[in-house]
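Take a look at subunit A:
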Amino acid sequence: MTLLDVTNLSLSIGAFPILRDVSLSVDPGEILAITGESGSGKSLTALTILRLLPNCTRLSGHLSLEGQDLLALSEEQMCDLRGRKIGMVFQEPMTALNPVQSIGDQVMETILLHSSATRTEAEAEARSLLDRVGLPAERFPLSRYPHELSGGQRQRVVIAMAIAMRPALLIADEPTTALDVTTQAQILDLLRDLVRDYGMGMIIITHDLAVVADMADHIVVMRKGEVVETGSTKQLLATRRHPYTQKLFAASNHQADLPPPVTTDPQSVPLLEVRNAVRDYPLPRKRLFAPAEHMRAVDHVSFALHRGERLGLVGESGCGKSTLTRAILGLEPLQGGEILLDGSPLSGKGLTAEQRRKMQVVFQDPFGSFNPRHKVARLITEPFHGVSDAPTGQDRDNRVAEALIAVGLNPEDADRYIHQFSGGQRQRIAIARALITRPDLILFDEAVSALDVSVRAQILDLLAELCSAYGLSYLFISHDLHVVRSMTDRCLVMQKGQIVEHGQTEDLFSAPQHPYTKSLIAAAPVLPDLATGAA
Partner candidate 1 sequence: MPPIQLEIGNFSAFARDRWRPLWTRARRPPNLPLMGRYFAKRLLSLIVSLVVASWVIFFVIEIAPGDPASFMLGINAQPDTIAALRSELGLDEGKVTRYINWFTGMLQGDFGTSYTYRTPVAQMVADRLWVSLPLAIYALTLSTLIALPAGIYAAARRGKSGDIAVMGATQLGVAVPNFWFAMMLVLVFAINLRWFSAGGFVGWEAGPLAALHSLTLPAIALALPQAAILARVMRSALLDILGEDFIRTARAKGLSQRQALWRHGLRNALIPVLTIIGLQFSFLLAGAIIIEQVFYLPGLGRLVFQAISARDLIVVESVVMLLVFAVIMVNFLVDLTYALVDPRLRGRG
Partner candidate 2 sequence: RDTVTVALQLEPPHLDPTSAAAGAIDQVLYSNVFEGLTRFMGDGSVVPGLAESWEISEDGLTYTFRLQDGVTFHDGTSMDADDVKFSLDRARAEDSTNAQKALFADIASVDVVDPLTVQITLSQPNGNLLFNLAWGDAVIVAPESIDTIKTAPVGTGAFTFTNWVQGDRIDLARNPNYWGETPALSAATFKFISDPTAAFAAMMAEDVDAFSGFPAPENLPQFEADPRFQVLVGSTEGETILSINNKQAPFDNPKVRAAVAHAIDRQAIIDGAMFGYGTPIGSHFAPHNPAYVDLTGTSAHDPEKARALLAEAGLADGFTTTLHLPPPSYARRGGEIIAAQLAEVGITAEIINVEWAQWLETVFRGKNFGLSIVSHTEPMDIGIYARPDYYFQYDNAAFQDLMAELTGTTDPDARTKMLQQAQEIIANDYVNGFLFQLASLSVAKADLQGLWANAPTQATDLTAVSWAK
């Protein structure tokens, strides 16, 4: 008997249809992956199963768990079911736990709620659950509070809560998106083991096709609230009947068509040179008169970037990538070392106008990097500030149009506001802003991390085109190994503020030397080679 059966489920919120005729089923012990672009209705499908929906929703179709019709249950009956029969793990471990309750209490709550266990029994049970998810008693007593744990550890607590009653069905909505690659691998392993141990059915929601391929028995691909394709993993990966599925996989595996690197003379003056850069952040004093302590975010980093070169920088979240970017941009002072642009050092007082013209940046967040109150023309000409020979009048308009055309937008778009653009278009505008001064060097700090796979593919293509057209040099910062691999010629690996390895990108990925690089590459889920089935 199937564990969960969803047939022709439709959902609308207010007047907006959100889900249309969604059908899927999960068997005990089976892992079902739901994937699709952002906004395709993956999360709402999960919440519908839990019946945790807004009030003014309209729901139709059939939804049953172990043969029991979920849509016919009252709210009290649903409460009884949630946590006991269905467990749920959410995406955001940092906020999924109540900050003012100890982790023990929060895990125990599920047990106390659904069984007649006494407090002591529940405590013992919570303890063994935490042990099971890899939070041993010595280091993680029940009295710990969430803020004392890292993201991965919190996610383990959430999982412990979800499996406390050995639910028949476990739903995990993007359980690892917010985590580092290495942590992600551990959490996914844990989930897989739990499903096997307890014989649970699991729905894992993720937009990461590599994860899907790695974990799932069955796959459901969603798009705009509809299921476009479904099937067993092996079969679906092989055939990929629906064009959308094909597109999705193609985009995930996208290989931008990067022009061959310009050969540069290693003896020439590098465009950008970083020598022994050190950046310390003061930590709050422990006691009033204790000596000030420091957090070393960038630790004696040195590298050089030559004209025409495309350099990558990878590393886990928090390893100091953005800090380094900010230091290069002259936004933060260094505590040691120096940074040279075209052979001339950056002064401690920020960059000169000329240096600024030569170096531009594209940030991660397509939604936060523009002032919502200004029009596009004003936004992208901002880098002209302080440049002595900045074009004016008609000239300026031409430059704006030129930049917009270069990134594949219309010159008329100069008159629109930023909220009128999609995320991908915004990132194009951000690139246009970086191009407008015709810089020698562009820094991309996680410039595609926040984008959907398909949009990301477009942007990567755009960068490749720009490289052929303008011979761009850039520093490409990302945590995504796949992207870095496809976009750079040379690559640096950063760990805890230090560069632990560097070399030609291809060499580095195929034969990593440093253990950290190795673990990074090993942890990153990869799509199986799909060349055979590709249309």
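To be clear about the criterion, contacts are C-beta pairs under 8 Å (C-beta built on N, C-alpha and C of every residue); 3 or more make two chains touch, one makes a residue touch a chain; residues count from 1.
Regarding candidate selection, all candidates are chains of the complex that A comes from, given by their letters.
This one's a predicted model, so the numbers in the text were calculated from it and none came from an experiment.
One candidate from 1 or 2 touches subunit A in this complex, that being 1. Interface of subunit A with candidate 1 (complex): residues 13-15, 38-39, 43, 50, 52-56, 75-76, 79-84, 86-88, 90, 92-102, 109-110, 113-114, 145, 147-148, 151, 158, 161-162, 177-179, 284-288, 317-318, 364-365, 367-368, 446, 449-450, 479.
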